[in-house]
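Here it is, the structure in full.
One protein chain is absent from this view; the other protein chains keep their places.
Chains: A, B and C, in written order; residue numbering restarts at 1 for each.
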């Protein structure tokens, strides 16, 4: 439902470029461009840009973050790769029917959705000759940049989670990797193939899923070499977000956490994928680390992801925590979180694209540790506590702020 | 239940004085010295001191706080006022039966409990000639200090919550207050009478309940004049603690909180008192402020305290939160907190006594804003967000640290 | 969302009259005809009748109940009184926007809603000359019956809950009541005024709210005299429904219930009304009786209704139950119920209209105890246990079954 008293936000505020300079046009290229998250982000970008929706959920519009001097929403152009062929508008209509956003938004933004849809290229096959596939991806990225006169393109992976990839020597050594690719082989998991191509094309990368993506030594080296920043991984949108917020309570009140069980029910394509035991391993492993890393000792308790088709894009998590207080008194805390995954992820994806673009603009490269606030597995960062991550993020944003 | 693998904590660690200096003997004087909180704190102080219980729940034993150079547990001597006459040991046995701590602790610390019980003086009558009552309190405090060779005595109010006090001009003006007292009148609510006497006796005060206590202009002036510090008010032990932890999540993720309903069920004497509509006003008002002050806009939703005798010293709170995400998508979070009020409050009371004693030692006076971490209504402080309060507290502790 | 695989339900099944006889046309006259419940019931009646929605929620379509030989949905004609003037279609659109049903239904049934809206007459003023008001109500009912060729009209009170009415001797004695009315006085609470007029017009009554309605001795006598049946009171739609289902578990497993706390959050007009302390008395009193009456001993615990505007037509209840098991072991059960009040109430209102019409047809009069299944305060019945009520209901339906 559109919220009248918030909608009055003028687009003027939103669109203002951080540095008050000429617009720096920035591309946002979604791997999985027709999925739920990309669809919601694309629709939402235009909805906010045109003043049809409030800025709710956009961390990058909070003063402490916006001070970094971020590109305006109306300077963002969306494109992407996807293996699917149903249109963005159709997907948006489905999401609206499922309650993710109001149907009126789909009608109002039909033109923008269709335009974005035309900028989505077919995804590459997962196996086969990965050098050829990479070349094709690079061409798509370069063509997108040139065609739209973009200063830079941020590649954002929001495709389905892969099962954990088998290890391979080429993943640890850039030279070796190049040789394998030249030899027509396919050593990379698909998500890393896209990251490889992005870095080669000089594009920063956001790894929003738990898939491998840029998070292997060979690609970390490539990013440094290409002088592009990247951020990851696995967007922190729901139950882990609450964990990262609550666990510090126990640590700072010296309450001893005895067990922390986490049960996640979710539907949608992501639910089906994640509940597969193989893929679940990626996800539940990073989820389990959060509490332990914050309290500083091992904490028992299962972490489960189960598929309930009926929930659609919605998710309900139940966490059950037992802890000791003074003199060993046993106590219990429980919470449930009923969230819409796409609606939680979409604004973060836009926030990250803007922040990573700004980092690129000021010349940062390699993994962006200050963006740990957004991720379940914050690459390069040492803390999982949301408050410490927030402090780090906002200090970094202050440092990036354009000098007046 | 005593936990063997934690109990190994040696008392050596615990007892060490912060500054490695000669012990600074410190009195802890409880208003309500035979209540649940004081009983648990008294028992716990000795249990921890003798290595019979782990340091769980003691914030002042965390490195970031302990660095302030706090008095050792074995340099604390407990006394107090109470209108009740049943013994500390009897009350402790009741609490153990109710599951607050293990019965073995009561048996093991019988002697310490009896000794503390002998140091509890009869409470003063609430009305009547308050100058006389105040004189009697001051004499009790002075006698306690002298008899036990204490460097200082911290007065801690853990008595039953009062109904909100009617306003009176004497509460706003110290001279006027003195005149009223000299004239044999009783302008002060009971909790403030004890604070008045404490300040007059040069004792710092901790206002752990929502009662008025030192929190009136006349007494704030007196504390300044007497150069004693004080801290308050209303210990943040359960549902509000969780609120103060969770509300920043919504603020920092730009999620718009639509409603926050808070239902508290509690038994025990405190439950009975607080569920009285008159007393509940004090408590629920401060509880409701927390969220609003953190997110920065008004949030609707009832705050209820209900008495369920069967719960005894235990409390279950249920909070139901609705919020908007991106594009106005409605989501819900709920939590339950099943805690033992005495076990949650008791260690904080010891933490506060040690911290306020240290502040007194280094010459601080007036309301101690850096202790907002411990309170529902943090006097002198501007934030209710637990993480900001933690940052403030630990910076303050670093500043208090004895120079090596 | 319309559910394709359920929607295939053919209207043929639905419409068949119980006795395979010529249609018995029946009027359903709503007091509060433009409120949420009446709007949902009116829309739903036509949606089900035209095969646009499944029969979900309609108890009267279950075989055990349908056997009574109930009037078909397409033989029902809706009318009513309401003090409000906004149209049924507008109200339906609002409810659809609030997620109570799919907007497509409102569009599809626009004509039916408008037709029903034209059959709603202005409500009578609450005070004033009640004889005149009653006459006007009777005329409205009679005109409705004649105009539409109805065999009977069932009057269903779904208006806002009244505060408890002051007692008056006229409520206990029909003659005295008639004298008061003749004298131009207003001894009746508004809900009872409508019941009085209905009985006078020979119409059965369903008291779906906790208001007084027909539930006073004078009107009970009048119903007997007029040979009309009535049913009440206070539809059991949510938290109390769960109570009535769960409490027998404890009784039959000999588990001793120690406390049962019930917290209800609801928005909408009903939320606002019920959270008023005065009106809440009616509601919470009947809600509290359920458990006690089933387990057979008093059970402590608050019953609260709180208004949270943001919840709209939705309601979340949280119940917290403590109980003893074998050897006094303490255990806890909690549940939350997130329901849509209008969607829960509307089908019951249609069920009750059909069942009461059938009772009238076969000549039953007075309070219909077998309908206790539907009510929080089952008039004339001795049990609150849902399973016993179900057994009673279905036995009664078997008895009413038309002989083949």
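Quick note on the criterion: contacts are C-beta pairs under 8 Å (C-beta built on N, C-alpha and C of every residue); 3 or more make two chains touch, one makes a residue touch a chain.
Everything numeric in this text was worked out from a predicted model, so none of it was measured.
Across C:220, C:241 or C:274, the single residue that touches the chain missing here is C:241. Of the listed residues A:122, A:169, A:184 or A:302, the one in contact with the hidden chain in the full complex is A:302. Residues of chain A in touch with the missing chain: 258-259, 261, 263, 265, 300-302, 304, 306-311, 316, 318, 320, 322, 334, 336. By the touch definition given at the top, chain C reaches the unshown chain through residues 1-3, 6, 40, 43-44, 47, 53-59, 61-62, 99-102, 105, 241-242, 245-246, 248-249, 252-256, 324-329, 331-340, 343-344, 346-347, 373, 386-387, 390-391.
The rule is simple: only the chains that are shown with their structure count from here on.
Centre to centre, using the average C-alpha position, chain A and chain C are separated by 49 Å. With centres set at the average Cα position, the gap from chain A to chain B is 43 Å. Averaged Cα coordinates give chain B a centre that lies 51 Å from the centre of chain C. Residue positions of chain B with contacts to 2 or more other chains are 332, 334, 336.
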